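Removed: one protein chain of the complex. Kept in place: all other protein chains.
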Amino acid sequence: MSGWEAVIGIETHVELSTHSKMFCSCAVDVAGPPNSACCPVCLALPGALPVPNEKAIEGIIKIGLALECTINESSLFYRKNYFYPDLPKNYQISQYTFPVCEGGKLDIDVDGTTMTVGITRVHMEEDTGKSTHIGGGGGRIHDADHTLLDFNRAGVPLVEIVTEPDIRSAAEARAYGAEIQRIVFALGVSDAKLEAGSMRFDVNVSVRPVGDEVLGTRTETKNVNSLRAVQRAIEYEIDRQINVLETGGKVIQETRHWNEDTGVTISMRIKEESEDYRYFQDPDLLPLETSAEWREEIRRGLPELPAARRARFIDAGTDAVTAGLLVDDSDLSTLFEDAVASGASGRAVGIWLTGEVVAYSRRTGTPIPDTSLTAPHLGELTGMVDEGKLSFSAAKEVLIAVMDGEGTPGDVAEAKDLFQVSDSGAIESAVESVLAENPDAVNKIRSGETKPLGFLVGQVMRQMGGRADPKVVHSLLRKRTGA
Amino acid sequence: MGDLADLTILDAGDGLRAGDFSSADLLEAVTRRAAVTEAHLHAYLTLDHEGAAQAAEAADASFAKGEDRGLLQGIPIALKDNMCTRGIETTASSRILDGWKPPYDATVVTRLREAGAVITGKTNLDEFAMGSSTENSAYGPTRNPWNTDKVPGGSSGGSAVTTAVGSAFGSLGSDTGGSVRQPAALTGVVGMKPTYGIVSRYGLIAFASSLDQIGPFSRSVADSVAMLDVISGFDPRDATSINAPVPNFGGSLDRGVAGLKIGVVTEFMGEGIDPHVITATRAMADRLAGAGAEVVEATLPSVEYALSAYYLIAPAECSSNLARFDGIRFGHRTQVEGTTEEMMAHTRAEGFGPEVIRRILLGTYALSAGYYDAFYGQAQKVRTLVRNDFTAAYGHVDVLISPTTPTTAFSVGEKAADPIAMYYSDLCTIPSNLAGDPAISVPIGLDDAGLPVGFQVMAPSLGEEVMYQVAAEVERLAGFTERALLATSTVVAP
Partner (left out) sequence: MDESSTRVGTIAAMPVDIDIAKVARLARLALSDEELEMYGAQLGDILEHAERVQALPTEGVAPTSHPLPMVNAFREDVARESLEPASFLSEAPDVKDGQFRVPRILG
C-alpha cells in the first residue's frame, strides 16, 4: 500500500446484559426457544408502547464515562425509519442529535506505542431480531428462499460506540477493538462476547494518497465478529480499494459484508436511495435528563478500568506484557491481586500465573478456578523459591501437584522430598567426590578454561538428586578449583 | 319509566344500587336497541355478546354481595375498535387488521374491566382514526341517527352513535384532532378529550402519538366525569403518562360560572364557520354571561396555522407508527409472490385504504431528507406558537369557548372526494390537541335542519375541573333533551 493511507472509523455495538429488554419487561434471553421472550412491545403489536430501562441508561453512562465522554444533561430518543423484516416496528428507537454521550477518547497501545482514538458519540438503541435463512444453499441470505424470524433478541439494549476516523491501520483497529472489549467487560455492563454476538463491529474504511487532506469514498463493512476479523476485513478492504483506484476505478460508497470463510468483503447491493432514515424525535418517549448528582453517583460506582489496572500491576513488579495478560483474565488478576496483597512478589507471581498456571489450565482443560490453586499457595510457593528452599524445576512440580489438589506447596514439597539441601556439609562431600573423580576437568579449569566448570556443577547436582542449590554448588566448586 | 337504554350512567347506577333492575337488564336494553338501530346506522363492528353477558352477570353478583367498584359497575360501555381487547377482534376499521385478535388488553380496557363495566363491543371508525366522517372504514360507513343521509362525524363516529342512540350507556373514542369532540357535536352527545398524558395510550392503536388521547362519550357531563375517573391515572406502560394524582374532575360541577372569566375565541367566530353555528354559540356565551360569568373576547393569533401544522405533524407520526403493518407478525398478507420487500409493499397497498395511504405518503415526504425543516420542523415550531397563544390567553381567562365544529353534520359523500374540505371539519378542535389541553363538546340545541350543534369548552392542561364546571353550566342552560330519531322508543317498538 505504498503511497496510500487508510482512514478507518469503527462503530461498535454492545448488547447490555440487563435482566430485561430496553423498552419492555421481557427477559434478555436470546438463547431460549424462538419467540419465547416476546411481548406486545418487542413484537411491535399494534398499540404497544416503549418504556426505557433505567439500568440500561446507567450502563451507557458508565461506558461514556469510561471513554471520557461528556454525558449530555438532556438527551433525546429518535426513530430511525427503515423497513427490514428483523425490525418489528420497521423503525429502530435510536438517538440522533443529543445522544447520551459525546466527545470522548480512548488511549490504546499498538506495538508499544500509545495512540489516542477520538470517540464521536456513544448512543442508546435497541437490537433487532434474529434471521435464519433457509432453503437454497447453506443458510446464506443470497440464495435462501425463505427467512425465519425469532424476536427474542429484538429490543435487547444496544449501545453504539462511534469513533472519529482516527485509525490508520488494521493493527490499530484491532487494538482499539480489544481495548473497548476489555473496558466494557470490566464495567460489568455486558458480557462482551464477540463469538456470541453480544459485541459486534462495523468498520468504515477509505483510502487516500499519502499527504491528501480530502477523505476518500468510504465503505462500511458489517458482520465483523472477531478481533481477528476486524484486522482481516480491514486489510482486505484497504487492498481492494487501493486496487480499484490503481486500476482506474472508483470506490462506491456502500455497505459490504465480511465473509469469514472466504476472507473477502462483498457488496450488500442495497439500494442507497432507500437509506433515508427520516429521523424524528420519538413521540412515545420523553427527553432523558441526567442530573449532576446521578452522573456523579455513577462515576463513583465505576470499577477500576483495564488501563489503570495494568499500570498498577506494572507498579507491583510485572512487565507490561505480563500485566496485559493478567488484566485480560479476571481469574488470573484476582489471584495476582490477592497474592500480591498478602506480600508475594508481583514479578514472580505474574510469571507463574501467565506461565505454568495458564499452561496447566490449557493442558488439562481445567478452568483456573476449578483447580485447587489459591492465592496463599502462590505466596507460599514464590516465597520458598525466593528463600532458596525450592529449585525452579522443583517449584514447577510442586505447583502442578498443588493445582491437582495434592495439598499446600509446603506439604507437597515435603511429601515429594523436593526441598533443596541446605546442609553445606552434604554438598561439600559431594563436591569433594566429584573433584576426585574428574582430575582432567580440574586441571583444565586451573589452566584457565571455564567450560568444564558447568560440567562439574551438573555432576554435583546429579549426585545430590537435583536438590542442591546450584548457586551454592557453583561457588564451592570455584573456591576449590580456584576458577 | 321509559326504556332503560335511555338512562344516563348515573341514573342507571342509582337503579342498580336500588335493586330496580340488574346489569343484565341494562345489557338486554342496549342489545335490543342495537338490534333495531344497527341495520340503519352500523355503529358497531363487533358485538361481544358472550363477554358482555359474563361481565353483566359478574357485576350483578358483585352487587348481590355488596361489592361496589364504583359508578361504572354493571354499566354497558362500547369501545372504539382501535383499542386492543384480548381475544376480541380489533381492526381499527382496516383491512390490514382484518380478524386480528390481540393477545392483550389496552390499559383503558383493563381499567374498565376492573371497575366492573360491561364491554358491549367494538365500534366503527375511520380507518386508523384518520377521518372526520366514519366513511373511511373498510367495513362500511356509520350513519348519523338524526338523519341517516348525514355522517356522524369521525373518526370515532361509531362510539358517538352508540351513546347517542342508547346501544351503549357511554363509549370511548380517541381524539387526535377532534375525533371525539367533532362526532359528539354532530350526534348530540357529550364528548371529551382529556389533558394529554392523563389517560394511558397503552393498547390504543397509534395514529399520531403526540396528539392521540382517549376520551369518553356520554349523555351527560356528569357521566363524562364518571368515565374519566375510571380510565385516567398514571400507567407505567405509557412513558408519556403523567406520574401524578389526577385532578378532582367533578369537584365543581354544581358551582355554576359566577366569577369565572370566559374567553370566546375570536378566530372561531367568523370566516369558515357556519353563521347559524356562530349564532348558537354567541347565544350560549351570552347566557353564560347571564349566569354570572365574565365573557370576553380572546384571540389565538397563530391558530389559523394550526390546521396546516397538524396535517404535517399527524401524518409524519402516522407514517412511522403504521410501518409495523407489514404482513409478518399479524394481519393481512398479500398473495402476490416476490421478495419480502415486495410482500410488504403489496400487503400495505392492499391493506390500507386511500386516506391512510395519503397520510402515510404525506408524512413520509414531510420527514424525508431535504424537506424535514421546511415541513415537519416548521410545523413543530408552529405548534409551539399555538401553545404559546393558549398560555397567553389563559393568563387572563379561565376557559375558552368556541363552536366545536364549523358546521353541523354534513351529507354522506359530500366531502369524501375532497380531503382538504374534510380536514377543515377539525378546524376548531385541532388546536387543543396541539397544545395537549383538555376540551369538551356539549350539545346545545338543533339547527334548522334538526341537526345537533356542539359547543366547545377548552381549558389549560390539567384544567378538567374548571372545564367540567363550565360544561355542566352549559348543559343546564341548554337543557338539551332531544333524542335522535333512531334513539326514540317509537322506533324501537315495531
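Observations on the model:
In this document, chain identifiers A and B correspond to the written order of the chains, with residue numbering beginning at 1 in each.
Basically, a residue touches a chain if its C-beta (ideal position, glycine included) is under 8 Å from a C-beta of that chain, and two chains touch if they have at least 3 such contacts.
Everything numeric in this text was worked out from a predicted model, so none of it was measured.
Although it is left out of the displayed model, the omitted chain contacts the following shown chains in the full complex: A, B.
Within the complete assembly, B:343 is the residue of B:117, B:343 or B:444 that touches the hidden chain.
When the whole complex is considered, the residue among A:31, A:148, A:308 or A:321 that touches the unshown chain is A:148. Remark: the residues of subunit B touching the chain excluded from display are 100-101, 103-104, 196-197, 210-211, 236, 239-243, 302, 304-305, 307-309, 311-312, 319, 323, 326-333, 336-346, 348-349, 352, 357-358, 360-362, 364-366, 368-375, 377-385, 387, 419-420, 434-436, 461.
For subunit A, the residues touching the absent chain in the complete assembly are 18-20, 23, 25-28, 33-40, 43, 45, 51-57, 74, 76, 83, 85, 90, 96-98, 131-133, 135, 141-142, 144-151, 269, 273-274, 276, 278, 280-281, 283, 285-289.
Throughout what follows, only the chains that are shown with their structure count from here on.
Averaged C-alpha coordinates give centres for subunit A and subunit B that are 58 Å from one another. Partner subunit B is touched in their complex by these residues of subunit A: 40, 43-52, 79, 81, 83, 85, 88-91, 147, 149, 276, 278-280, 283-286. On the subunit B side of its complex with subunit A, the touching residues are 82-84, 90, 92, 97, 100, 102-104, 106, 201-206, 208-210, 236-240, 316-317, 319-320, 323-326, 328-330, 340-341, 344, 364, 367-369, 372, 376.
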